[in-house]
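Of the protein chains in this complex, one is absent; all others appear in place.
On to chain A.
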Amino acid sequence: MTETTPLLSDDLVWVAGSDAPEKTALNIGFMPLTDSASLIVAATQGFAQPYGLTLNLKRQASWATLRDKLVTGELDAAQGLYGLIYGIHLGLGGNPATDMAVLMGLAQNGQSINLSARLQRSGVTSAEALLQYVHHSRAKLTFAQTFPTGTHAMWLYYWLASLGIHPLKDVNTVVVPPSQMVAHLQAGRIDGFCAGEPWGAHAIDQGMGFTLATSQALWPDHPEKVLGCTREFVEQYPNTARALVMAVLEASRFIDASDENKCSAAQLISGSDYVDAPLQTIQSRFLGRYEDGNGHAWLDAHPLRFCAEGAVNMPYLSDGLWFMTQFRRWGLLREDPDYQAIARAVQQTSLYADAAGALGLAVPDAMRSSTLLDGKPWDGHDPAAYARSFALHSLSNEPHSAAL
């Protein structure tokens, strides 16, 4: 705008135009994690401007802060743990329930469960050894995850339970922001953690721990981070929301297009404004090249991925439902919620289909089928029965749960 031009109608007409974004400058929250790459690339590499958007990246120190800023509107949209968005929606955290929206999936795979170097030295280097240790040691081990309703809590609980370790009875669990995991491991305050990369690789790099399990070993191509916002934001700014999804989809497709693109993206996000971690701890696992810090190296069949021609990004109803089943299983929800209605309200499937369709990406079915580590299939049908189908659970405040 030239200095003395008042706010004239031309500008307003453009702002009010039919398909144009209603709001053009957005504050986007992210955490220092490898899987925030698509948001960082979208914001800095010119993917948003063609849609009339400017994305201002706002790094957050903890998931709880990010949650608070998302709810108050200080952040327009943010990288979110799948479960975090549902936790806010259901009022399971420090906030009263706020209607939320999952605009799209941002990433699948690429989290890990890591144990301390102390446990490693004691010979606890396998799942079986961990089970023995937990059942024979007098002191309870303490595991950290990143948010009470978050994905890492659910991966950790599911994984421990699949071994026969009750995550809420046999061990202690605490919440620690991902970038502080290694420091807590070093200080001996925790014996293991589940978090996103690069913090597992960083623990190995620092000689503080090793990776016992990857999240993709628990659930190949599992849902992980989403682009979340309040329902109010989608309703107030539908064109903005669609434009944002398109910009992030294009950035996601670009990252996944080649190893060269992934390497450059890893370089970008390692910077002090973003993940602020050494490149080598980010890059290997970004490319699917794993070393567990315990003598094994492999090229992962299900590494972190951002697009896979849209297979990653669909806000599947079945993914949203799964987190609610686990909230129910572990007693975060004391009653069965209206699973299907909540998932349909939160997952913005039709907005996503518009955006993906406009970019020529296939829009998959809203229900997908998976088989998890323990051999249990999940396809999104009968979530209430699924939530009750596990040997280990915390449904005990219910009169009829004992028989399970």
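We take it that a contact is a pair of C-beta atoms (placed from the backbone, for glycine too) under 8 Å apart; a residue touches a chain by one contact, two chains touch by 3 or more; residues count from 1.
Following the convention adopted for this analysis, contacts and distances are computed from a predicted model.
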Query - Listed names "Response regulator NasT", "ABC transporter permease", "Cytochrome c oxidase subunit 4" or "NADH-quinone oxidoreductase subunit H", matching UniProt entry of the absent chain - result: "Response regulator NasT"
Query - Sole residue of A:64, A:107 or A:268 that reaches the chain not shown, by the stated touch rule - result: A:268
**Report entry** Candidates A:31, A:53 or A:106 - the one touching the absent chain
**Finding:** A:53
Requested in this report: Based on the whole complex, identify which of A:23, A:231 or A:368 touches the chain you can't see.
Outcome: A:23
**Report entry** Contacts of chain A with the absent chain, listed as residue ranges
**Finding:** 1, 3-4, 6-8, 11, 14-15, 23-25, 41, 44-46, 49-50, 52-54, 254, 257, 260-261, 263-265, 267-268, 270-271, 273
